[in-house]
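One protein chain is absent from this view; the other protein chains keep their places.
The letters A, B, C and D name the chains in turn, as written, and every chain counts its residues from 1.
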Amino acid sequence: MAKYIIRRILIALPTMFITLSIIFFSLRILPGDPALAILGEGASEEVLAKLREQMGLNVPVWQQYVNYLAGIFRGDFGESISTGKPVSEMIQSIFPHTMRLAIGGLIVGCVIGIPLGILSAIKQNTTMDNAIRFIAMIGISFPPFFLAILFMVVFSLKIELFPSMGAGETFMENLYHLVLPSLTLGVILGAILMRFVRSSMLDEINQDYVRTARSKGASEKLVIYKHVLRNSLIPVITVIGLDITALLSGAILTETIYSRPGLGSMAVGAIVARDFPTLQGCLVLFTILVVGVNLVVDVSYSLVNPKIRPS
Amino acid sequence: QTSKPAEGGSNSVQSQEKVLKIASFGDFETADPHFNTITTADEVVRESIYNGLVRFKPGSTKAEDIEADLAEKWENNKEGTIWTFHLRKGVKWHQGYGDFTSADVKWSYERVMNPETASPASLHTRSIAKIETPDDYTVVFHLKQADPTFLLRLVANGNGPGKIVKKEAVEAAGKDYKFKPVGTGPFIFKEHRIREKVVLEKNPDYFRGEPKLNHVEIYAMKEQPTVDVAMDKGDIHMTIGIGDELWMNNRRKNKDVVLDYSRHPLFWFLHLNTSMKPYDDIRVRKAIAHAINSKGFVEQVMGLDLAKVPTSTITSNLFGHADIGIYEYNPELSKKLLAEAGYPNGITLPQNNASSSPTSLNKMTWVQEQLRTSGIELPMTVVDSNTNSANNRKNLNGLILQGFPARPHADFLLTPYFHGASIIGKPTGYANLAHYEKSDALIDQARVEMDPEKAKSIYVQIQQQIKDEYVMVPLAETYIPLVRRKEVQLGYDMTAIPTTIYLVTENTDLVP
Amino acid sequence: MEGPAVGKSIAAIQNPAKTSKAAAELSTWAAFAKNKMGLVAFIVLLLFIVIALAAPLIVPYDPLEQNTAQRLQGPSADHFLGTDSYGRDVFSRILIGSQTSLIVGFIGVAISGIIGFSIGMIAGYKGGWIDDILMRILESIMTIPLILLGMMVLVALSSNLSTMILVISIGLIPGCARIARGSTLEIKEKEFIKATISMGGSSFRIIFMHILPNILGPLLVVSTLNMASVIRIEASLSFLGMGVKPPTPTWGNMIQEGFQFITLSPGLSLYPGIALMILSIAFNLIGDAMRDAIDPHLKHQRK
Amino acid sequence: MRVCNRSLQGKRASAGGAGTWKEGSLLAHCVESEDLLVVKDLRKHFSMKGGIFGQETDSVKAVDGVSFTVKKGETFSIVGESGCGKSTTGMCLLRLTEPTSGQVVFNNINILKQNQKALRAIRKDMQVIFQDPYSSLNPKHTIKQIVSEPFRINRTIHKSEIEDRVVSLLRVVGLRPDHLNRFPHEFSGGQRQRIGIARALALHPKLIVCDEPVSALDVSIQSQILNLLEELQEQFALTYIFISHDLSVIEHISDRVAVMYLGKIVEMGEREQIFNNPQHPYTKALLSSVPLAEPKLKSKRQRILLSGDVPNPRNPPQGCHFHTRCPIKADRCMQEPPSLQEVETGQLVSCHFVQ
């Protein structure tokens, strides 16, 4: 098992490396000037030149690249240009917010998507199934930001049920503030999951082993909940893994609209401010997150799926 | 010591803990007063933490309303080259940094003047020759030449070198100073949570008396509707508004909310880049100028509460302003001029950038449409504001929207925007994107003229000169709409403020 | 070779099933048409395409014309869906906005499809290190959230229609390649591929004459579903202020502009949003219907 | 074109040059024009990537040192249980799978040494018919496209002639020309197999590798195809390598037979030798396992039931691969792999006990 995980990590390394390089070089082609971003338009050329020099933007690019990679290796993403704080520190303080949002969205998505998917598959071709599928269809068609706006208008503006901003102080408040943003992400994820669970269930229902189970005299309940469900949920893990990037993309917009602190809004801010180190930090973290989640997904997939369980 | 959760409604203020919550568009960036930004969060922090020698009386931005701050009184010699300030005694620095003395003033100004610091405020300290501290409570500034605007430059509010910092604190914090500010003001910097909020705590030893608020919290927000909603619910107490009549009318409907205007105008104008084709042709510039109906924009879009039609090529509240009128809106003339310039079928201007920030994008969209109806196509690429600035600096744009909040003296606008030394690309380059240099001599002359009347007459000439050259098109003078919940008592009369957000003073209070 | 058929052993072949090529295609279409939702969606899409093509002719107002005297008006007889904050007619702008969505959608999907599918097929068919390298690179692109990648590229190259299409295409290429690769791996093992190799057929021939026609179905489905994604991504980027250049109205820009006034005049954001949703749903429904029509396995389940 | 009457006897006589195999005389044999194909020590190892760095940790020795000769006009069969390497051998002959090592000499040309271009020319002479009539035809192509593809790739004839050729090929395999524009899914399994045969015949090959061409078919259809194959062999002087796991089919069609077990040939000889006088214990067991459609023989027949499964080819047993299931194994079998020895003229056996 350990060998499998190590191999899996080693496979992930080139991906990481390529991604990090893409990040670095695509950032270098951004126009705009971090110094200008800091000082604003009302700064003289002299002052700007001085600041650029102070920020070490005059080292050759390849050297910056080497420093960058070496930095990442040490867990050091440099200092933010706009705040001057170590990027790792900033990320540390902000990461939990995004994590909460992602987990919240994931939970909502699973809670909505999996049971509805099962229900829809069991009641295949009934009115209930059609209704659920139609709703899911609408769900996957929503751009996340538009859903966020709608939720805000409805649950925050019209009926003042949930806050429209911020993250809250205490744990309960955190949860309270998390409701709308995670619903936004969760509903969309839920719709995706629902469709997947449904088709996966239907696939499995037609498998030979289900016939075997029935031939044993197993009741329909046992057939569905023991035999079919387990096998249809195994691939769902992979879907969740694949959707993690989508979830993070959605988080960027959701965080922006709900004025939540988070990696996404920080990255967007960093793009605008040409804060390369911060943006690099955020992207590197995203990469690690995505690669890491996929790693975990692969490993857990191999754990729950005895067929490919590595010896 | 964290704030209470917002309960919604107006009873969010508890009797013991008074927490004022301010919404800021964008996160807090720096509390170093010598690196100015106009993010709401930064402004609130700077204005509440620091003092200067002199300040505008809260609620005003008139030159007459300059009042003592850390200086008790001051005088200057007749030539206007030596300025002596007598300091207030017994002022304490935050966080146990001891008493405030003249050495702090000297060190502060020298910090700005030092090119190593690279402070943009150094523009305002160029005339200083040397600073002397005869004793702990006296500071003497020796100027290289007469400067009638010297006192205005020192005013502590808004952008400028005026805020006094503590040497030991700056040195101790090093690079981190922007998050570890130490001042003498009514509030003390407590904490910053990235992308979430900044928390300020009252300074019980403030020399003007103990502040009434316990805490000030500034939240980083992104979208206007979110802030509106939060304000309606009482989660936010004050913020900056949208310069749009419809929005303001809507806000007025909510009785819990008070709408104020800071009548310190922001001057919006278009710079026409004369170094670029076809803007080098004055007939094209004229055609552009006459195609734009500033009046319609001001009256119908901004609303007269909020904006007024400019009356000259500089802002109306500036010393030196004269009502010389702006270009007439005349599309026919405009077309004729184009034909004269060799474009009988209209002209397509070169690709132009526009900043994606809503306040400038909506103006540029309007300009684009105005030009289109007169046969001038303005192809526009929307870029983020940073790219836009960078491209401006690289002289890539022909038609540039400028928005300028000036201290009340013509020189604050003319030198950076219309003086040849400020042309982009020069080492001293600033914001002269028009590449205009015809008025350099006059601007230099007026800057040192101690006689107000003489100075005024020179400024009239300059305004006319600029107008005749068609290097800029005035669009509007807008006030800043500000909103607060009615339980917020500002503690001063609000007519104009030098910042883009309310000042929070020791007298500001929350009264349910 | 002519003359009588070989030997007695050659059976008199029965008439095979009566279907011919056209009939086979017809049956897929019939299966598609049976899916009522799919059919409705298809009609809706056609409607949108017609609207987009005819938009300049049918708009009641010049979508760019600002009428500052009539700002933020609600729906009325004059302005079917009201006016925006510049006094422009929202309905006209939505009609014109459909052009951008469809153009970005079709071209974006076409580019990403052509590149992505080719990469996927080549990687899948060739295997080995080519596969490894291509897939690693695409995986890396996939790792970066598309919205951020999009913003970076848009900031770098300035936001206009072609950059927008470029960005979205880049973002979709990995997904396209993955699907094509997966399907290719499946088809590659089929014996008719080996048969072609045994005749000396080139890789090019195998990929484009044998593999492509066989995976066209799933690729078409993916492309249709991608259309829906592209439209959503375009709107999302526009919403973040990285949109297509003004004055061209796009739904994303309209939603963003309207968002400022959401409390005042929610329609400003909602109407373009709803148009966006309908188009996106239409594409998704068509994609689903196509999948059902193409995938015989699912066809069975449908009775 | 005239249909000849089959004369199996005659064919057998001409092909059955007994005792052509001598140890180490393989290359000498190449020169003998009668040998169309000489395979020497063919190996194919599929590597299993399993190490931390994805390196090869394990390999499936799918084909592990197979040698045989095929003479012009004969049917050489390979029989064995699933996974023993029959198909892999077949595919290696055509280089549809790249062999790990060995020699495949076809028409005096070592196929494994040719570059792609030369290979193309050779491939015209070697064709293949597959087991699965469903996956061997491209479902998106019409019959015409499928059968004319060999011409279009090799450009042996002018474009205008293609259609005529396709029609006559279809006639040869018993399909009607009006089937030209139909798609494979409109045909039954047997018809599809005929289409596959037509395609294989297109370029007038000398050798056809038939990889289980009838395994997927019903008995009644199977007999149609077997008869067709035999007729075509007569007509076009074809040489077949016929792969199957069905001993009755093999017995019916073959001239010579090789029995494979775990990647190696364990016994090889004339059809009569293998079926009437099997020497290797595995061959014996295999033959006795075939259920006979003779209820009367049921009680008389002496069955050798092998115990256990075929070992995993990833991890084949030491010594003689068969020893784990062999009813007559001895200690020696567990250590020493036996070699293929001629026990009778033309019959070679790889067993320590049959020498």
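By our rule, contacts are C-beta pairs under 8 Å (C-beta built on N, C-alpha and C of every residue); 3 or more make two chains touch, one makes a residue touch a chain.
Methods note: contacts and distances are computed from a predicted model.
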Absent chain [UniProt protein name; select from "ABC transporter ATP-binding protein", "Nitrogenase protein alpha chain", "Multicomponent Na+:H+ antiporter subunit E" or "Dihydroorotate dehydrogenase B (NAD(+)), electron transfer subunit"]: "ABC transporter ATP-binding protein"
Identified contact with the non-displayed chain, of A:L101, A:I192 or A:A213: A:A213
Which of A:K3, A:R28, A:K158 or A:R230 contacts the chain that the document leaves out: A:R230
Contacting the left-out chain in the complete assembly, out of D:I109, D:I157, D:L180 or D:L287: D:L287
Which residue of D:T97, D:Q127, D:Q222 or D:T324 touches the chain not shown here: D:Q222
Residue ranges of subunit D at the interface with the undisplayed chain: 6, 8, 81-82, 188, 190-191, 218-224, 226-227, 230, 245, 247-249, 251-252, 275, 285-296, 298, 303, 305-310, 325
Where the missing chain touches subunit A, by residue: 207-209, 211-220, 222, 227, 230-231, 234, 304-307, 309
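To be clear about the criterion, only the chains that are shown with their structure count from here on.
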Between subunit D and subunit A, distance of the C-alpha-averaged centres to the nearest whole Å: 54
Subunit C-subunit D separation of Cα centroids, rounded to whole Å: 47
Where subunit A touches two or more other chains at once, by residue number: 31-32, 152, 157, 256, 271
Contacts with two or more other chains, residues of subunit D listed in rising order: none
Subunit A partner contacts - residues on subunit B that touch it in the complex: 2-3, 5-6, 8, 26-27, 29-30, 35-38, 115-116, 118-120, 122-123, 159, 175-176, 178-179, 193-197, 219-223, 225-227, 229-230, 233, 235-236, 383-387, 389-393, 416, 422, 424-431
For the subunit D and subunit C complex, residues of the former touching the latter: 1-3, 91, 94, 96, 119-121, 123-124, 126-128, 130-132, 135-142, 146, 149-150, 153-154, 165, 168-169, 171-176, 179, 181-183, 185-188, 190-191, 196, 199, 203, 224, 227-228, 231-232, 235
Partner subunit A, residues of subunit C touching it in the complex: 37, 136-137, 139-149, 151-153, 155-156, 228, 232-233, 235-236, 239-240, 255, 259, 262-263, 266, 269-270, 273, 276-277, 280-281, 284-285, 288, 297-298, 300-303
